[in-house]
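Take this structure first; my questions come after.
Left out: one protein chain. Kept in place: all the others.
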Amino acid sequence: METFTQLESEVRSYCRNWPVMFNEARGSYVYDDSGRPYLDFFAGAGSLNYGHNNPELKTKLIDYLVNDSIVHSLDAFSVAKRDFLKTFGEVVLAPRNLDYKVQFPGPAGNNAVEAALKLARKYTGRETVISFTNGFHGMTLGALAVTGNSMKRGGAGVPLGHTATMPFDNYMDGQTPDFLWLRSLLEDSGSGLDKPAAVIVETVQGEGGINVASKGWLRGLSALCEEYGILLIVDDIQMGCGRTGPFFSFEEAGITPDIVTLSKSISGYGLPMALTLFKRELDVWEPGEHNGTFRGFNPAFVTGTAALNTYWRDEVFCKETLAKGDMVGDRLAAIAAEYPEAGAHTRGRGLARGLAFAQEGAAKAVAAAAFERGLLLETSGPEDEVAKLLPALTTSVPDLEKGLDIIDESVRAAVKVPLAV
Amino acid sequence: METFTQLESEVRSYCRNWPVMFNEARGSYVYDDSGRPYLDFFAGAGSLNYGHNNPELKTKLIDYLVNDSIVHSLDAFSVAKRDFLKTFGEVVLAPRNLDYKVQFPGPAGNNAVEAALKLARKYTGRETVISFTNGFHGMTLGALAVTGNSMKRGGAGVPLGHTATMPFDNYMDGQTPDFLWLRSLLEDSGSGLDKPAAVIVETVQGEGGINVASKGWLRGLSALCEEYGILLIVDDIQMGCGRTGPFFSFEEAGITPDIVTLSKSISGYGLPMALTLFKRELDVWEPGEHNGTFRGFNPAFVTGTAALNTYWRDEVFCKETLAKGDMVGDRLAAIAAEYPEAGAHTRGRGLARGLAFAQEGAAKAVAAAAFERGLLLETSGPEDEVAKLLPALTTSVPDLEKGLDIIDESVRAAVKVPLAV
Amino acid sequence: METFTQLESEVRSYCRNWPVMFNEARGSYVYDDSGRPYLDFFAGAGSLNYGHNNPELKTKLIDYLVNDSIVHSLDAFSVAKRDFLKTFGEVVLAPRNLDYKVQFPGPAGNNAVEAALKLARKYTGRETVISFTNGFHGMTLGALAVTGNSMKRGGAGVPLGHTATMPFDNYMDGQTPDFLWLRSLLEDSGSGLDKPAAVIVETVQGEGGINVASKGWLRGLSALCEEYGILLIVDDIQMGCGRTGPFFSFEEAGITPDIVTLSKSISGYGLPMALTLFKRELDVWEPGEHNGTFRGFNPAFVTGTAALNTYWRDEVFCKETLAKGDMVGDRLAAIAAEYPEAGAHTRGRGLARGLAFAQEGAAKAVAAAAFERGLLLETSGPEDEVAKLLPALTTSVPDLEKGLDIIDESVRAAVKVPLAV
Partner (left out) sequence: METFTQLESEVRSYCRNWPVMFNEARGSYVYDDSGRPYLDFFAGAGSLNYGHNNPELKTKLIDYLVNDSIVHSLDAFSVAKRDFLKTFGEVVLAPRNLDYKVQFPGPAGNNAVEAALKLARKYTGRETVISFTNGFHGMTLGALAVTGNSMKRGGAGVPLGHTATMPFDNYMDGQTPDFLWLRSLLEDSGSGLDKPAAVIVETVQGEGGINVASKGWLRGLSALCEEYGILLIVDDIQMGCGRTGPFFSFEEAGITPDIVTLSKSISGYGLPMALTLFKRELDVWEPGEHNGTFRGFNPAFVTGTAALNTYWRDEVFCKETLAKGDMVGDRLAAIAAEYPEAGAHTRGRGLARGLAFAQEGAAKAVAAAAFERGLLLETSGPEDEVAKLLPALTTSVPDLEKGLDIIDESVRAAVKVPLAV
């Protein structure tokens, strides 16, 4: 590990909590260089919804590479890109009546977000974008300006602007009606809020602490945007591709965003890929006005196509995720119920779940105890107050139960409960 | 192709000049879906310095995937990442006495640039970054602010700030001494230039038109930065990894930048990967202060390691590139000499070469004629006035000659020469 | 008047509602060029708290000018400036235990605001300043960025930044606890609000519609600022100098702002003058770091000194203003009570009073009707929904009653009341 301490920047992060050397990975397990398995409830921060090295996708990927098919083609036409686009249209867009154009903005989620913000501003001719408390959208300057985390914002080195932060659903504990503040600002020409180009929102804030927006809130937000001529951007980078059950996390609410960002699990295999989707009439880009070297990474199109064909041609996968999600939610609720003194409670939708603690440090201690027991579990939220479960959607029920057993034990071991009087 | 026109955003670009469907690729050739070969003097905009599907790298990549080695690991430790770091240290850094820390800022060049800018601003506590006329550094807001192209800047939708543009080497045709303007501004406390955090520069501006900075100019810039306590960032995304001969394009000038960005050919196989390198003392990042989903894409580390081992353990590859570059340069100069009326002239270093025309539209016509003849050739420069040659460094001499023959023919066919009187 | 339409910019405004040529002015009356008197309930937008051409001040001013005393002295020492400073210290600061340093930032309120914002940012090293819905602080870029009015913001021509807007007292009709939103943002490191340098607030928003902050709200804001290390700036440009009774409008709440801005009535005679006051420890200015040509306009110091000596050496003036204010408030309330169908209601403190209407256009119609009847009355609020009373504090009770009679008549004439069913 000396190689890392000697050569890698101090910015490295996950390796500090999991100080082992990962080597192999299959399905819901990763293995370190000694062969020790770890059950993975982290799934590449949501990039591995179909598990590590999913065999259906792997076959296609290796065939593609073995045949010397083209790997890197920028935005030239390629067979693999055509197949992906066609499949995405047939399997994802058409059945949902989404008349979206597809942009390949670069390989990473932040590229999708930056393209979305640029397009929204260009289309509307306005600058301000509304983001929400504890939103997370990426580390490049445009994306960082709509991200809430103060430590990450501080890294910018310049003031971040052209944005306004608004309360996410239930942010103020139900003490105010939904959108009272935002609506007041929009209605009042003296409010100081310049008319926004767009709103950018996650339906479930993953990095922000598994904060779930209710269907009603999302519908209200969508209606408000429509009323005021503001574009609605759903950042579905972490919660899309089935994480909450349906392909898009916003489907349940019955809304149609103007712009949608996808990345993480869209390639299905951990290969860098991102998409920005938008309503046809928003496609006011000039050719080449936004570009990027890795926007045509064909192996990702190949595995992405395979993932769509394998999991999204019918409803089965979605239903399984919802069922698994309910099971995980119930089990977490039962665990939480035993720790009222630690302020334990649960959050989540589908297979994006959180076990939150009011007690300082509890979630981090639980994650550390879980790691010792062979379970990868991340924390999230502004104070790392939530143990975050993002298992691969393909995780078997027994493996989910096994992971939950470890969590149960870890909470027992890690959370200090005051003695009853 | 209807799939594309129906579903893909109008932002698509390269496919407009090369309206065929690429399918396979080997070495310096790509093949469309009818099997027609194209000699590739574009190389993924410099991302394929070792050719398409390089067999040395391919073997390692397929082995890695077949064995279910871990693909996606963020910034956790992995065997593949360790091997890459170790090899990079041994093969690249140590022999050049570069005491750099390595940051994995995300998969794309813009991530490397954004991280470089953030770090420079954080380290110095200043905001202004100096960039150069016709510089190109990426499409995310931070990177776009140091990019010169007005069409691309216009896509931002917000004013781009915290930067100042300065003349690149020879920008004003030798009518002013080097750095007269920049030095005047720095010396004069009333100049209106806020003290800069950093300068960001390409040694050869690829997108900007194959504009070559001389060794003397680069040394002067480095000295000026040192004199005024300004960090020097060399963006070596397109010109690094051997494009100009040596691994880093700045080696020839004998300078040591404070920060260096790499991407494009660093994985060697067209796999998305990027690095930000900086002097050890600049490593003031907090853990996790800059992050990103695809910053631990192991297949890219595997091919990157293989590329370093294959090409960079001795001087042979560098020397071959220089020799090929001289050959290409000479041949282009001979072609250019025949078209003084079209203002033809050549530019370049190593295997980054340009055939520039004063005559409007000539370079685009040449590229179109070359495509008809089976050669992929991009144009660059603010008015697309340069036919740009970025062949894979592994291109054989006969293939280079073949491509140059096509260029010769294409110029003959495309450039209108006034009749001699 | 052709001179104006021919030569003056379309930006002119008040003259559109009062299309007469003013010529003379005494006390609470102005006279047009035909000698017609107008009772002035506008008082130079609060700049003439002691009436037009107040004789006590006039004597001193004319003596000063007749004697060829120095008029313009920048920030050199002058006898008039010394006398003002000394008197201000004795009459205003010392009795209120305010250990403030005094800056002369330029002749206008916006200079005082700009200096306050610059100092707060310099002192704290932070950029964000919190302003409030419907706040008004001036038209220069720094002041405009903390001003709410969208039409005026739109005039900037560049995005306005480094600010965040928060709800003023009672903005959301009591549906949320005070400061719930602001406190939530400050407490939450993931909120997206960068730690503010300062808060800038008016205790009564004059331009914003005579919105009164309660004592409790102001105390809460002050406490919140102290808790989080944020500077509290009270912009007392319109409400200071006795407009609400006491010299400073914040005295009643028992708070001590870190920074206070004064202008408008500080010279007492309509002469341009402004002050920025701040706690001694905040005085981190470098000599000359903020300057301005008209920051040493001695005639304004002379009348300012005279005003302090005449009105502020005891409590009488304050008490009279409060009594007059109560009288005006009661009378307005009685008027409002007759127009529930027009949503009439009253607002205000001291002699800053508003008669607000829910019925669209009512306030403007009232002001127009009042003008016809010889009363100058401005409207304010984002939709001009408030008839705004800012009579000179020296207005006699009979004149106040006369004005209120005109208002009564004007409402009767102008406000359309639906027939009772």
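Each chain carries a letter (A, B and C) given by its place in the written order, and its residues are counted from 1.
Note that in this section a contact is a pair of C-beta atoms (placed from the backbone, for glycine too) under 8 Å apart; a residue touches a chain by one contact, two chains touch by 3 or more.
The shown structure was predicted, so the numbers you read here are calculated from the model rather than taken from an experiment.
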Inset, instruction - Give the labels of the shown chains that the missing chain contacts, considering the complete complex. - result: A, B, C
Legend entry - Residue of B:147, B:238 or B:276 in touch with the missing chain, whole complex considered: B:147
Inset, instruction - Would you indicate which residue among C:143, C:164 or C:302 is in contact with the undisplayed chain? - result: C:143
Inset, instruction - Decide which residue listed in B:35, B:190 or B:398 touches the omitted chain of the complex. - result: B:190
Inset, instruction - Name, in rising order, the residues on subunit C that touch the hidden chain in the full complex. - result: 1, 3-4, 6-16, 18-26, 30, 33, 44-45, 47-48, 52-53, 58, 61-62, 65-79, 82, 85-86, 88-89, 93, 101-111, 114-115, 117-122, 127, 138-143, 145, 151-152, 154-158, 161-162, 197, 237, 263-264, 269-272, 276, 278, 283-294, 297, 299
Inset, instruction - Tell me where the left-out chain touches subunit B, residue by residue. - result: 127-128, 131-135, 146-151, 153, 159-165, 167, 171-172, 175-177, 180-181, 184-185, 188-195, 208-209, 381-383
Inset, instruction - Determine and list the subunit A residues touching the chain excluded from the picture. - result: 158-159
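The rule is short, and it goes like this: only the chains that are shown with their structure count from here on.
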Legend entry - Chain centroid nearest the full-protein CA centroid: A
Inset, instruction - List the interface residue numbers of subunit A and of subunit C, divide the shared ones by all numbers used, and answer same when the ratio is over half, different when under half. - result: same
Inset, instruction - State, to the nearest whole Å, the distance from the C-alpha centre of subunit B to the C-alpha centre of subunit C. - result: 58
Inset, instruction - Using mean C-alpha positions as chain centres, tell me how far subunit A is from subunit B in Å, no decimals. - result: 31
Inset, instruction - Mind checking the centre-to-centre distance between subunit A and subunit C? Centres are C-alpha means, answer in whole Å. - result: 49
Legend entry - subunit C residues counted as touching two or more neighbouring chains: 159
